[in-house]
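Notes for the one structure printed next.
For this depiction, one protein chain was excluded, whereas all remaining protein chains were kept in their positions.
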Amino acid sequence: MKKILNQPADFVPEMLDGLLKAHPEQLDYAGDDVHCIVRADSPVSGKVALATGGGSGHLPVFLGYVGKGMLDGCAVGDVFASPSAEQMLAVTQRIHGGAGVVYIYGNYGGDVMNFDMAAEMASFEDIEVRTVLVKDDVASAPAEEAGRRRGVAGMVFAFKCAGAKADMGGSLDEVVAAAEKALDNTRTMGVALSPCTVPRAGKPTFTIGENEMEIGMGIHGEPGMKRETLQTADEITERMMTAILDDLKPAAGDKLAVMVNGLGATPPEELYIIYRKVHQILADRGIGVHRAYVGEYATSMEMAGASLTLMRVDDELAALLDHPAHTPFFIQV
Amino acid sequence: MKKILNQPADFVPEMLDGLLKAHPEQLDYAGDDVHCIVRADSPVSGKVALATGGGSGHLPVFLGYVGKGMLDGCAVGDVFASPSAEQMLAVTQRIHGGAGVVYIYGNYGGDVMNFDMAAEMASFEDIEVRTVLVKDDVASAPAEEAGRRRGVAGMVFAFKCAGAKADMGGSLDEVVAAAEKALDNTRTMGVALSPCTVPRAGKPTFTIGENEMEIGMGIHGEPGMKRETLQTADEITERMMTAILDDLKPAAGDKLAVMVNGLGATPPEELYIIYRKVHQILADRGIGVHRAYVGEYATSMEMAGASLTLMRVDDELAALLDHPAHTPFFIQV
Amino acid sequence: MAETIDSAQVVAATNRVGVTLVSSEAVLTDLDQQMGDGDLGITLSKIGLALQEFAAGTPVEGDIGKWLGKAGMAANRAGSSSFGTLLATALMRAGRAVPGKDALTGDDLSAMFAAADAGVQERGKAQPGDKTVIDALQPAAQAFAAAVEAGQSLAEAGAAALAAAKAGRDSVTPLRSKVGRAGWVGERTEGKVDPGCEAFVIMLASLLD
Partner (left out) sequence: MAETIDSAQVVAATNRVGVTLVSSEAVLTDLDQQMGDGDLGITLSKIGLALQEFAAGTPVEGDIGKWLGKAGMAANRAGSSSFGTLLATALMRAGRAVPGKDALTGDDLSAMFAAADAGVQERGKAQPGDKTVIDALQPAAQAFAAAVEAGQSLAEAGAAALAAAKAGRDSVTPLRSKVGRAGWVGERTEGKVDPGCEAFVIMLASLLD
C-alpha cells in the first residue's frame, strides 16, 4: 500500500500541523507539543473535562472527537503507539475546568500504563481524574473474560454520551456514569479484508490471502478469531450480528443505535450494503433503530474492512446521543 | 482489492436500499425506482430545485449532497455509469417546486447526453431546466480547451454555493449564476496511487507499479497526464498546487476555499499532511484560506490518492459557502 | 430489390445482437479499461439482456418502427453510458425512419442506417475522425446504401457495411481519441482500438449472422 507522506518519522507531527492549520477555530495544543490536542476554548470553566488518547492512524479516533459536546482533549501517540504519560498530563492540566477530568480510552496495555501514570501525576496537582476503559470488541475475548476485551469503534458512543452529559452540566459522577452506561450497552465486531502498513515499518502488519478475510480483527491488525474464505456482504453481516446480539442480548421492542464503520479502504457504498442487512436482521427481531451512523468513525489507515457497533439505548442514552456535537470530524445538530 | 458485496449486479440497488433505510427522515426516492434519490420533503414549493446525477462509486458524490442547503435530487447510475434520461426526468418531476430546475453535473459524455434528453422531455411538461456543467479538472485538458475538461471534486463547491443561493430564495437565474461563478473560480487536480475495481468488472480498471503514481488521474481511473515515480507528500502537493495556481491565477490578498479530498483508500492522516503543505504554499504567496475541507468528498471506491480543489472566493461566494447545509454526508452549521 | 426483412427477422436479429453483447462483456471491458472507465462491457451486457427480454416480450404488432423506438428506450433504461445512450438514440432514430412498416426493404434499411448515423452525431456532437463509433458507423451506413443502390443483395450490402465498419475502425486506431473519456487519455490512445468501434463491428457482424 502506497502512502502520501514525507519522512515516515514526521508522519504524525506533520499530520497534526495540518490539522491545527485546517481547524484553527476549533483546535489548539497544550504547552509546546502538538501531540497534546485540546479544544481551542479550553478549559471550559466549571465543566467536567473529557480526555482520551492513543496511537495515531485511526482518524477520526481519537483526536477527531475533540470539540463541543464531545471531548476536551486528546494525547496523540505515534502510529499505533501510545502517547506518553507526560503528554496526557499536559492535556489534563490544560483542559481541567475545575470539575474534574474523565479519561475514556481503549483497553490497550501501553495506554493503560501511561494514563495510570498521568492520573497519578495529576492527583499531585489536585486534579480529580476518573478512568473509563473501553472494552467493546466481542471478538477479542469471550464474555467470561470481557475485562480483557480491547476497545474499538464503540468508544465513539462513549465519547458522545459522556460528552453530552458533560455539555449539559453533569457532575463528574454523572459523566462517568454516562460513559459506563453507554459502554455497558455497547458491543462491536469487525472484519478485515486487507492489511495496513505502519509508515515507519514500511511493510504490512500482516498478510492476508487474495480470497481471505479475518473475522474479528482489531484496529491495529491484531489477529482476530478466524481466518476464512471471503464471504458475501450478507454473510459477513450475519456473522457480526450474531456475535454481537448473542453477547448484548437485546429483546424485541428494544431500540439500538447502530454504527457501521469503515476501517479505511472500504468505501461507503459497501458500508450501506452492510447496513441494509443489519436493518433487515433487526427488523426481523422486532428491534428498532434509534440512530444509524454509517461511515468512517474508527479506522486503521488503509485497511479494508468494516466493523459493526450496536448500542442499546433507553431514553437517557437516546437523549445523550441526540444532543448536538461539533468537532472537526463529527457534527450533529 | 476485495469488496464486501453480494451479487455485483445488486451493488447499487442494495447500497441505495441501505442508504434509504439509514436516512429515512432525509431521503426518499421518486416513483418506484430507488435510483431516483430526492429530499424526503421534496418538492420544496417555490424554491429553485437542484438536481445532479452520475455513476455510483463516488460517495459522497453524487447523492450524498442531497439535503437542505444543497441538492434536491440525484439520478443514480450503476458504478461509473450514467443514469438514464428517464431516471433524470423522474427526479426532475419530483423535485420541481414551480421555480425551475438546475442540473449541475460533471462533464461526461453519457451524463451530458442523458441530461440533455431529460431536459428535452422536461420541457414538454413546462418545467424550465437549466444546465451547468462541471469542468474543474485542470489535468484533463489545457486551458485553451477548458471546455473539454472533466468534472471532479470541484462540483461540491458548485452544489454548495448554488444550493445555498436556492435555499436563500434565489431565482433560477441567480442560482445558475451562483453555480457558474463558483465553477469559474474553481480548479481541481488529483493524483492516484492505486487502481479501483468496478464490482461487475472484477478486475482493476488500470494497473500501476508498486513505486508509481499517476498525476492528473480522473475519478473513474481515466489516465492522467503522467505516470511517474512516487514522490513525497510535499512534492506531490507542490505539483498539484502549481498546476492549479497557474490556471486559476489567484493574487496575493485573495482568499480561497480549499478542499483536500481523499479518493478512497488514502487515510485522513495523509490528507492533513497534504493540507499542511497547501497552507504553507498559500501563506508564502500571501493568499488566505477562507475555509478548509479535508476529507472524502468525491471518491473512486477504494482507489488510493487525493485531489486538491481551490476556489477563489469573494464576499458573495464566501457567504454562500458559509451558509448552513445538512445532508447525510455533509453538515455545516 | 423485392427482398425484404419481416418483423420476425427484426425480432430475431435484435435477440441475436442481445446475446452477442452479453457474450462480448469481457473483451469490451478490457478495451474500455485501456482508454476509458471500463464500463462498456458491463453496459452493453446489460443492454444485451434488456434487448433479449424486450425481443421475447414485446410483440411487433405490425409497426417495426415503433417497436425499434421502444427497444431504444429499453436500452437506455438498461445502460446509459455514452455508448449505451448513443445505441439507444440510434435505435430510436432508426425506428422513426420507418414508421408503421411491417417489412423493410433495402431502401428502408439504408434510411434507417443513415438516420441512426445522423442521430448519433447529433446526440454525441462528435465529428468523423474524432475516433469514436462514428468512424465505423458512418462508413458502414454509406457502404450499405451504396450497395443497395447498386442493386446488390441485402447479404452483399451487409457484408460491404461490415467491411467498411472494420476498415473505419482500423483507420482510426493509429489516431488520438478526441472526445469522451478517451479524449482525456490523449496520446496514450494512439495505436489502441476504439472500444465503441469494436462494439459496433461486433453488433453488426451479429446482425448479419
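Per-chain residue numbering starts at 1, and chain names A, B and C are given in the order in which the chains are listed.
Methods note: contacts are C-beta pairs under 8 Å (C-beta built on N, C-alpha and C of every residue); 3 or more make two chains touch, one makes a residue touch a chain.
Quick caveat, the model's predicted, so the values are computed rather than measured.
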| item | value |
| --- | --- |
| Touching partners, among the displayed chains, of the absent chain | A |
| Chain not shown: contacting residue from A:Gly31, A:Gly97 or A:Pro223 | A:Pro223 |
| Positions on chain A where the hidden chain makes contact | 55, 77-86, 108-110, 113-114, 116-117, 140-141, 148, 150, 198, 200-201, 203, 205-206, 218, 220-223 |
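Rule of thumb we're sticking to: only the chains that are shown with their structure count from here on.
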| item | value |
| --- | --- |
| From chain B, the most remote chain by mean C-alpha position | C |
| For chain A paired with chain B, centre-to-centre distance based on mean C-alpha positions, whole Å | 29 |
| Between chain C and chain B, distance of the C-alpha-averaged centres to the nearest whole Å | 32 |
| Shared-contact residues (touching 2 or more other chains) in chain C | none |
| For chain B, residues contacting two or more additional chains | none |
